[in-house]
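Let's look at chain A:
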Amino acid sequence: MATVDKIVAQMPKSLSKVEFSYCPGCHHGIVHRIIAEVIDELGIAEKTLMVAPVGCSVFAYNFFDLDGTVAAHGRAPAVATGMKRALPDRIVFTYQGDGDLASIGTAEIVHAANRGENITTIFINNAVYGMTGGQMAPTTLIGQKTTTSPYGREPKANGYPIRMSEMLSTLEGAVYIERTMVTTPQNVIKTKAAIKKAFQAQIKGLGFSMIEVLSTCPTNWGMTPIEAMKWLEENMTKTFPLGVFVDKTKGMI
Partner candidate 1 sequence: MIKSIIIAGFGGQGVMLMGKIIAESAMLDGLNVTWLPSYGPEMRGGTANCTVIVGDEPIGSPVVDVPDVVIAMNIPSMIKFEEMLKKDGIMILNSSVIDREPSRKDIKVYKIDANKIADAIGNSKVLNMVTLGAFARVTGLVKLEMIGKALEETFAGKNKKLIDLNLEAVRQGMNSVS
Partner candidate 2 sequence: MDSRVFIYVGMFGSGKTELSINTAIALRKSSNKVALIDIDIISPYFRSRDEKAFLENLNIKVITAPERYMLADLPIIPPEVGGYISNKEFLTVVDVGGNEDGAIVLGSLNHFLQNADKKIVFVVNVFRPFSSTEEEISRNIDKISRAARCRIDYLVNNSNIGPETTTNDIKTGEEIVLRVSKMTGIPVAFTSIDENIDYKGELPIFRMKRFMKNSW
């Protein structure tokens, strides 16, 4: 009879057995797994509450084996605030896309960050509205074609891609903000380290932390997964450079 000597990889405990609803090549699944691994490693699953958004990840509350809810579009930081204020010793995180966080929910994320709300936000930026079918997002690149910018995004008409990480990092209450991507194994490792740090900042009660993950949307971009990954690296990182924008956790975690 075969026996298992050593488990080298398995499904994180914090993920539920529900199959993801994401398209092939979409990065939501990778980021979900990273978050679940971090929660497992930190041993905080039994005290974590998650707030899912409206967007492609609307079902995220169901993909994690955690207490969770779904906020109205853009309002996840306010919902998380209410939870955290009610239960300050629990870990609360929001999972939001670019339409949710950077458009309809701008006020909520700015003020949660500014209050130094002791929550963690995972921000998925794929420069397009996925759920509703590829419309222009606040983070859509200049010249990028979407169903509502069919001639390419034109700054005069639609303004510029909004850099949330840079913007929020100017606020006193933000303690850790980093932008990453998950296009290569090395990047995945970096993203995991960043997300872990963000949760650690919360565990230590330091204030608001956010990790922005640049992600692909092969379906709405009209690219194969490989092409999409390449496009992300070549184009998105120019407008949205990777890096740590604020880190007030030094010596604290």
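Going forward, a contact is a pair of C-beta atoms (placed from the backbone, for glycine too) under 8 Å apart; a residue touches a chain by one contact, two chains touch by 3 or more; residues count from 1.
Here is how the candidates were picked: all candidates are chains of the complex that A comes from, given by their letters.
What you are looking at is a predicted structure, and each value in this text was computed from that prediction instead of being measured.
The contact partner of chain A in this complex, picked from the candidates 1 or 2, is 2.
Contact residues on chain A toward candidate 2 in their complex (touch as defined above): 19, 21-25, 56, 58-59, 130-134, 147, 150, 218-228.
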